[in-house]
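The complex appears here without one of its protein chains, the remainder shown in place.
For reference, chains read A, B, C, D, E, F and G in written order, and residue numbers begin at 1 within each chain.
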Amino acid sequence: MTSPSQQRPGGVDGADATDATDATDAPDGRTADLGFARLDLDRAARTGDPEVVFGQGKTPAQVVAILRRLHAQHPDRAVLATRLAPEALAALAEELPQAALHPVARAATLGPLPTPAGRVLVVAAGTSDAPVAAEAELTVRVHGAGVERIDDVGVAGLHRLLAVRERLEAADCLVVVAGMEGALPSVVGGLVGVPLVACPTSVGYGASLGGVTALLAMLSSCAPGVSVVNVDNGYGAGVFAARVARRAAPRP
Amino acid sequence: MTSPSQQRPGGVDGADATDATDATDAPDGRTADLGFARLDLDRAARTGDPEVVFGQGKTPAQVVAILRRLHAQHPDRAVLATRLAPEALAALAEELPQAALHPVARAATLGPLPTPAGRVLVVAAGTSDAPVAAEAELTVRVHGAGVERIDDVGVAGLHRLLAVRERLEAADCLVVVAGMEGALPSVVGGLVGVPLVACPTSVGYGASLGGVTALLAMLSSCAPGVSVVNVDNGYGAGVFAARVARRAAPRP
Amino acid sequence: MTSPSQQRPGGVDGADATDATDATDAPDGRTADLGFARLDLDRAARTGDPEVVFGQGKTPAQVVAILRRLHAQHPDRAVLATRLAPEALAALAEELPQAALHPVARAATLGPLPTPAGRVLVVAAGTSDAPVAAEAELTVRVHGAGVERIDDVGVAGLHRLLAVRERLEAADCLVVVAGMEGALPSVVGGLVGVPLVACPTSVGYGASLGGVTALLAMLSSCAPGVSVVNVDNGYGAGVFAARVARRAAPRP
Amino acid sequence: MTSPSQQRPGGVDGADATDATDATDAPDGRTADLGFARLDLDRAARTGDPEVVFGQGKTPAQVVAILRRLHAQHPDRAVLATRLAPEALAALAEELPQAALHPVARAATLGPLPTPAGRVLVVAAGTSDAPVAAEAELTVRVHGAGVERIDDVGVAGLHRLLAVRERLEAADCLVVVAGMEGALPSVVGGLVGVPLVACPTSVGYGASLGGVTALLAMLSSCAPGVSVVNVDNGYGAGVFAARVARRAAPRP
Amino acid sequence: MTSPSQQRPGGVDGADATDATDATDAPDGRTADLGFARLDLDRAARTGDPEVVFGQGKTPAQVVAILRRLHAQHPDRAVLATRLAPEALAALAEELPQAALHPVARAATLGPLPTPAGRVLVVAAGTSDAPVAAEAELTVRVHGAGVERIDDVGVAGLHRLLAVRERLEAADCLVVVAGMEGALPSVVGGLVGVPLVACPTSVGYGASLGGVTALLAMLSSCAPGVSVVNVDNGYGAGVFAARVARRAAPRP
Amino acid sequence: MTSPSQQRPGGVDGADATDATDATDAPDGRTADLGFARLDLDRAARTGDPEVVFGQGKTPAQVVAILRRLHAQHPDRAVLATRLAPEALAALAEELPQAALHPVARAATLGPLPTPAGRVLVVAAGTSDAPVAAEAELTVRVHGAGVERIDDVGVAGLHRLLAVRERLEAADCLVVVAGMEGALPSVVGGLVGVPLVACPTSVGYGASLGGVTALLAMLSSCAPGVSVVNVDNGYGAGVFAARVARRAAPRP
Amino acid sequence: MTSPSQQRPGGVDGADATDATDATDAPDGRTADLGFARLDLDRAARTGDPEVVFGQGKTPAQVVAILRRLHAQHPDRAVLATRLAPEALAALAEELPQAALHPVARAATLGPLPTPAGRVLVVAAGTSDAPVAAEAELTVRVHGAGVERIDDVGVAGLHRLLAVRERLEAADCLVVVAGMEGALPSVVGGLVGVPLVACPTSVGYGASLGGVTALLAMLSSCAPGVSVVNVDNGYGAGVFAARVARRAAPRP
Partner (left out) sequence: MTSPSQQRPGGVDGADATDATDATDAPDGRTADLGFARLDLDRAARTGDPEVVFGQGKTPAQVVAILRRLHAQHPDRAVLATRLAPEALAALAEELPQAALHPVARAATLGPLPTPAGRVLVVAAGTSDAPVAAEAELTVRVHGAGVERIDDVGVAGLHRLLAVRERLEAADCLVVVAGMEGALPSVVGGLVGVPLVACPTSVGYGASLGGVTALLAMLSSCAPGVSVVNVDNGYGAGVFAARVARRAAPRP
């Protein structure tokens, strides 16, 4: 990268002029050097899941290059890119037409989805939480578990939640997505004993503090057995839930 | 919504491509599914007031669709949309010409306003608080109470406030709107014993912390009987005040 | 008070040596000067409710002196002291045996309670919220409204709350007390349209931030018409609710 | 509880004078009213786990009474009390000699531990994290899963952690406990793909902000699949991990 | 001070064993070395005011030693010690009987007060603000200005403040002391154009955040010309106001 | 303003369509109603200084209208508009060519500056602080005091500050402007005993927290007699300093 | 700069109209006055390093002018400009073609780099940290030390870090750059005893709080001997590390 001792005096630093080159694998095959990034090719062996492209702050060309390289490494299994700007989605549509695009989730996958094992249920409080819930839902599938989704069951209209109690109980793991006061995980956690991952969103204003209030509220939940991920982190909630569900003993 | 297991490989997720479809009512008539949102048609029966369109983060087409559907459900009573961007107001002007637009309040109503019961007085500290005060004022009317408004009576020019003391006393509920240091509710709360809802605004800079300082100050008020809503939440203050006023025993 | 220009050189400042003297009324009868405090005798005429003794940071002797003086001013109506340390309660038991003590609420009253008008319902989430709920309950009664209380209906055991839905609906104003994630007001606010004052408590630890999380969550409530008071401020919630209830039109 | 309308004038509020009475069951058997608390006897049926005594803010007599009542309800299965002050532990030793005391975990159990299913591993960064790790460990056992523990494997001495990599991998769920900068979950999460619940502790000073820094750091982890509970909440981490482990399919 | 290279092995570090020794002046007479502190004897020449003893965190013996030394340097002019614990006040009473003690202000002076020049008015919102107001009042006098004080004129009883408007106007500088929501400086600043130093206090609870809310509110004041000092910093407000007043041109 | 009860159904709220109308004076001459704002014409009589136009959040047309009206009220004395966007400055240049524009200070004046009394010195730490220092400088002049300015004397190059010590001492009041760590007021406050108003700026990044760090540092200054205004509030510092300086007794 | 007393009535303040003029040296040669800035020409003599252009908030023309002037003062040694917007880089390319541009580091240098002394190693956790790492790397070189860089060795893939342990140990000073949870400095600090400067970055979202979480975590590190600079302050870390390395005794 920028090596000041090698730069031409009075010119532009060469390595800065380009941002997506061909991949060069490291000798031990555990790393792929793309010039602008070193991919951890070993991760799937170590943790069971390949590396994922976190699109935020990357150029469309970088996203395309990384996704292509990861797919080459894992041709039998979908690889995932998240937090994609519209420009990155457009670049993927053109450069990798076989990729599946998910505009609401702001994500894309490349390669066949694995056979699902176990059942995750993603529950969202409001319509504005949809992008985060969609990211969680897609992530679960990419990471090998089955998934369903229930939207718009916020605590201000409790009858909608009580009507789906049995579906809550049937899941191996729950992802509960909510913004504003973040009360939904506490209510769900009092109804059933299924492992529950709460995912706060940045939906709200003023005292919502960009999702921090929902985050703090979920961490302070009076219902036992609620764990929490970062604000808007549908990806993290999905990985966690998929790992729980795909290891769960089958239920009748 | 996004169902990754059903998506076409290599294409765009179908449900993502459109965001405003015709409404489909649930069998029990308590919910209307618009594809991108599920409306709580039961809310008026449960709480006395229909659901309201929170426009922030919704597309103009979504706002139009929801407002139209709510109006169809409650043809005899105005329904309300708040936090509307100029684009949403323009879409309403074109698609629903019978709607009444309120640019300062960034809101719109559709359908006849109810007969007012009780008296709410909205008091604002400065001219920059006008949008929030206007939202509160309109919300009170939509929720069935009478409303008046007094602006520009900030504590730095106390004579203006003292001159309207009798109007303060004649109200069934007060909404007091202020930004910056948020001192007005304390002063008003020391003058009269009328129930007082304080509404902080994000007017100010630096140590105002985007309205949080006014919020904290109002919560710390030395005047008894002051309750508080979120920053810039004229809508919430209006709902609360209307509920108090329309139940109040008539006064001579 | 401390007047450095009058102090004896080399001695102790005289006014500092004593902290509870006999009351001296101001000429216009609107103020009583107790040496360490000036009572606002005019407040009941102005706002309908006499001044209240905020016991925190006052000596037992000061509490006794102020309560006695306020009672002398309002012999026909109970006056209230809140935030009393055990020492202050003990001093009242000895010096003012006719006072009624409320150890859980950390409060005391002196004089006959007014005839109640209207119905307030105080709802609390957990047993640790009892002191705050008790302060709210007592304050409502002292301020002239009727009051009932329901405890231990936290959102983690929703059936308890749903079982009392009719009692919620019958109230003229609700006070909802909760700590930790502060979810109860949102759930109650979705069930009924009664004016609702939420009171956060400092119950919890870590991410509860001494009650600030519950406060922020209540301010961010997705249920319309929720207003909020300061952390542990059962007194403020009670004053507000009493003012709403005692003005409410009688219901069948 | 405190019913101001029924109190004797000039006396002490009766209900306040005692704080631990005999239990009275509700007609439907879902609630036990102890006077100062209403126990949720239905919780085990609903979520699989009985209610737990959160000892903080309760008197020793209250802790004894609740634990005794919960044990009577669930005689075949250990019930748990957490956050016990030394006085509460002493009271339990005297009043309930059959209870097992855990001073480091500041907890107590009453009744036989269930047969463990699945494997949880509790990993702690430093010796000062011991009370939280011990609470997590005990909670796991009470909630029906097997548990092991590894202490003092903080990231400043990485060889200790690398040496136990296989034990990490063999677990069905990990609880990772750390204070200060809270880096341990990220390192562990990069080594194995086991579901990982991170538990921050209040160990540290200054910029540690009483555990909030570790909490925020864990929520911001660069390792995928990390979920988080509140500061010092070993109990919450334990419940969650036990639920995951006891549902896990047996491994060879 | 502690010089580890000189300490006796196996013993207690000598310099640590004592904390108050005789003063040794530096050659240039601008510093006095007391062993545990180096006094800035030059400050009066540089800024017009001698150094002051900030008692917080100092032992009674240290307070006595520093005050005695400063008095020796400035025999003709009172020197001041602030933030004195009761133990420090007791030590002064015994060791320096000629010192004047001010228990409410938690302060002491030694030496004759200067002839006052100019007029400062200290205005306080509530009785709990008394210690801070007293510290400000005393500091003004020690720093050479005249001072008056008005207490208990909080904004919840505005008539008391309006009644003293002329006294406000007659001052050369105002110190306005308030806790909770800190509204008083805004109201005073709207009534008169006198330079106004606002001093927030830590009086309050919950959302008052230990005085930070009052501090932020005063900084956000809508009244022009308000400047602010630290929470509970009556001393700083007093120094500032005295400097303004004693330079003011005499008024009729 | 927005009067929902009078609006035409299906149209745009009339009052919203225009935002700058001719001024209408109130009968007692203390207020001018511009439709979108009520000017406090009485302020100069009450506090010695006319109202000022705070331009932030106002349209160019509103700024022009208010400034014109204030000038009509105070033809003999400059009136001031601050926080002007480039559009507002351009509008003033066209509509009020006799106005003096100050682009760096983002301000404008209309009418003759008063004869200066007293001496204020504005001292700024860095070049990025120039807009705030310029606002302070201009405000001082408009409010009737003389003013000088010294820039770029940050504490990282102390010799520049020591070189101007005499000019510091000669002032009647100092305004010290600094961002980042905000150390300059402490250093200046240790050099001279002149009343010192510190003005933090939002210059910096990261831990500077948008000026809050400089604000907190100035409030915590170890130099006595430092008072502080809000972040970037050159106007407030200028008003305060002018009031101090113009009342100061002339110095030789 | 803006001198309100000299401005033409009804015109634009002259000094505001231009922002980059020719440099005028002060008589003592320690300062260069550019009209909009006063350069500290003395800094290299005092601290060993010339002043640096902090480009944020400066116009392209200002950056060019300052860099040119600093280069004229130090023709034998590279001078540095940081935080350059693309417009500033473009202006430099045109106006100062002999300057070396570093787009990734958002920086530029002018003049020959000094002979490097000592070895600094810059270690970065992820690809998004590249701009900050590049700024640190370049700064080290400009300040006279040798530098190497290792990227993408985040703690979630520990094998990459362990593989370079010997390079860590060979350095005279380490700069460790990381965002999100900021765990890398703790891990590196536990591996080697080399002086370590940690540099947090603003990479992350939600609970990362714009880099503040990484900052707090690094300050709370359990590894001894870690010191920290501001968020994204690669420049500060580079200066510090260069100063340590260039003074270090040569190692075999």
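By definition in this document, contacts are C-beta pairs under 8 Å (C-beta built on N, C-alpha and C of every residue); 3 or more make two chains touch, one makes a residue touch a chain.
These numbers were taken from a predicted model, which means no experiment stands behind them.
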item: Chains on display which the left-out chain touches in the complete complex; value: D, E, F, G
item: Candidate in contact with the missing chain, chosen from F:T31, F:T47, F:T82 or F:T213; value: F:T213
item: Contact partner of the left-out chain, one of D:A44, D:A72, D:A85 or D:L101; value: D:L101
item: Absent-chain contact - pick from G:A78, G:L161, G:V192 or G:A214; value: G:V192
item: Residues belonging to chain D that touch the chain removed from view; value: 93, 97-105, 109, 112-113, 116, 127-128, 130, 133-134, 137-138, 141-142, 146-147, 149, 151-152, 156-157, 159-160, 203, 205-208
item: Chain not shown, touching residues in chain E; value: 1-5, 7-13, 15-17, 30-31, 36-38, 40, 42-43, 56-58, 200, 202, 210-212, 215, 230-233
item: Interface residues of chain F (partner: the chain not displayed); value: 125-126, 154-158, 162, 180-183, 186-187, 189-191, 204, 206-209, 213-224
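Here, only the chains that are shown with their structure count from here on.
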item: Chains touching both chain B and chain G; value: A, F
item: Rotation in the CA alignment of chain D with chain E, degrees, nearest 5; value: 180
item: Of all other chains, the one whose Cα centre sits farthest from chain D; value: F
item: Length of the line joining the C-alpha centres of chain B and chain C, rounded to whole Å; value: 29
item: Computed distance of Cα centres, chain F from chain D, in Å; value: 56
item: Interchain centroid distance [CA atoms averaged], chain A/chain B, Å; value: 34
item: Touching two or more other chains - residue numbers and ranges from chain E; value: 156-157, 190-191, 206-208, 215, 219-220, 224
item: Contacting chain pairs - touch in the sense defined above; value: A-B, A-C, A-D, A-G, B-C, B-E, B-F, C-D, C-E, D-G, E-F, F-G
